[in-house]
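With one protein chain withheld, the remaining protein chains of the complex are depicted in position.
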Amino acid sequence: MEDYKKALGWRLRWDVVRGSLPVLDLIGCAALLAVFWQYYAQARALPAPLNQIDIGAGGFPTLLAVATLIAIVAVAVSAVVRVLDPVPVTWVSVRRPLYVLATVGLLVLQSIYFEQLGTLPSVLMFAFLTMLACGERRPLHLIGVPFALGAFIYVVFNLALAVNLP
Amino acid sequence: MTISNLKKLMLSVSCAATLALGLAQGAAAEDWAPDGPVEFVLHTKPGGGVDVYTRTLAKELEPLIGQKVVVVNAPGGGGATQMAKVRAAKPDGLTLGVNTVTHFTGMLTNLRGTFSPDDFEWIALSQIDPILFFVAKDSELNSITDLVDLAKANGGEVNIGGFGPVGSMQNIGMTMLEEAAGVKFNWVAFESTPDIIASVLGGHVDIGVSNLGPALEFFEADRLKGLGVLGEKRLGTLPDMQTFGEQGYDVDTNWLQVRGVFGPKGMPLELQQQIADAIHKAMATESYQTYARASGVEDSDFGPVEYSEFVKNLTTLAEQQLTAAGLISN
Partner (left out) sequence: MFESLAIGFSAFGDPMVWFALVFGALAGYLIGAIPGLGPSLGVALLIPFTYGMDPVVSIVGLVALYAAAEYGGAITAILINSPGTAAAVATSWDGYPLTQQGRAGEALTVSILSSGAGIFVSTLLLVITAVPLSEFALRFGPGEYFALALVGLSLVAGLSDGSPLKGTVAMGIGLALATIGLDVQTGTPRFTMGNPEFFEGLPLVPVLLGLYALSEVLFMIEDGPSEKLKSTPIGGLLALPVKAILGLKTAILRSSVLGYAIGVIPGAGASIASFVSYAVSKRLSKTPEKFGKGSLEGVASSEAANNSAVAGALAPLLALGIPGSPTTAIMIGALMVQGIQPGPLLFTKSPEIPYTVFVSLWIGVPIMVLIGLAGARIWARVANIPRPAIAAIVAGICYVGAYASHTTMFPVHVMTAFGVLGYILRKLEIPLAPIILALVLGEMMETNFRRALISNKGEWDIFYTSPMTVILILIAILAFALPGLSQLRARRAKAAAL
């Protein structure tokens, strides 16, 4: 295994994904530009106010969109400068990328099925899977922690606070 | 007679009246006896005025119907989350919702096409709460007439602070006065009534609009001065404040803030009547009366028939006003 903190260079492997920050910045800027352009278009389309002295629903968002678009372009320009600069760039790595992706999937699934499954079953199941994704392999831990968590949630939310949980 | 004495008197009178009413109705029809816990779905977060109302009512309702009453807060979407829950429920009386005028203006504007008053049964009207206009104690204005004169002199440069955006319940109340008096005012929107009161006290807006409850203490402390109330008759607690009508402005006095109970479409009228009776009976209890008098609202005994009629009128009125304001088109 290599030392991730100091390692350099592009990687796309099962145990690590790595890229240089300025290049990733450019990708991020492109995404943000698209989002804020959309925001700007929607802000412009908002109806004018009935009250003449109000700047209207779209006034502040339009101003904000323009300012943020300028800032995004500035970040992009500074990223380009850094790519061209001979000074070494910062590297960003994502370790265990498959597990991270799997956990993102778990979070999304949980947000979709939380209500249908009911609180306790979904807490038990997803706690188990999250621990598995985080690399826990000891069976006692894998079973004990979700049950302890479920019991805690039941006591605090259902019994003590009387929240209506599904 | 001081205000607080009067308040006590009012309390005992309305207590007795509602009590008699509740008993009479209770004897006439069969009592509501749900076969499971009843859910009251709210469109607000815990802690607000609607929440306090429902929880106070629920506590008194439980012993009457012999079942648990669960208050479910489902805020979001200007009532959309709550209305969706109620609409999807079985019309067995076990799932009910609490509504205000916002529900009706919402169904005409942002939620138009998503929900309509015909999707629900309007079961009982519980509280009515007229809006009133007020100024700081040291203001030169003393009546609605003064306000109208000032607006005429200034060409509409009078700031009126009230709850909600253009097209909200209180804003429509202001436009109705504008029409009656033939003037224009400048609406400044706020998101909470205490903010409105603070702004009037600090001199940041000229006039404030609110229901009686949150402003009551400020009248008693002689910090605020009432200009007029949009209602059929004067308020029992502030008998010196004239109505709009008394001051010569013909404004529809049905434009009131309300708190009522509604349910999913298709509920038998008999069941609706039983629910309404139980609610009005719970309102006659002492602890509910203490709360209701402290919060300055007035009780209503409208059952399903009267309330549905009331809702129809209110919706028509709101539609006219919103169309006139250019906020909706037919």
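General observations
Order as written gives the chain letters A and B; numbering starts at 1 within each chain.
Here is the rule we use: a contact is a pair of C-beta atoms (placed from the backbone, for glycine too) under 8 Å apart; a residue touches a chain by one contact, two chains touch by 3 or more.
Here the structure is a predicted model, which means the values were calculated and not measured.
Interface residues of chain A facing the missing partner chain: 21, 24-25, 28, 32, 36, 39, 42-43, 46-47, 49-61, 64-65, 67-68, 71-72, 74-75, 78, 90, 92, 94-96, 99-100, 103-104, 107-108, 110-111, 114-115, 119, 122-123, 126-128, 130-137, 141, 145-146, 149, 153, 156-157, 160-166. Contacts to the hidden chain, counted on chain B, fall at residues 45-49, 51-52, 55-56, 59, 72-78, 80-81, 109-111, 114, 157, 159, 161, 164-168, 186-189, 191-192, 194-195, 197-199, 201-205, 213-214, 216-218, 220-221, 223, 290-291, 293-295, 327.
In the analysis below, only the chains that are shown with their structure count from here on.
Measuring from the averaged C-alpha position of chain A to that of chain B gives a distance of 42 Å. Interface residues of chain A facing chain B in the complex, by the touch rule stated above, are 50-51, 53, 164.
Partner chain A is touched in their complex by these residues of chain B: 70, 72, 166, 186-187, 325-327.
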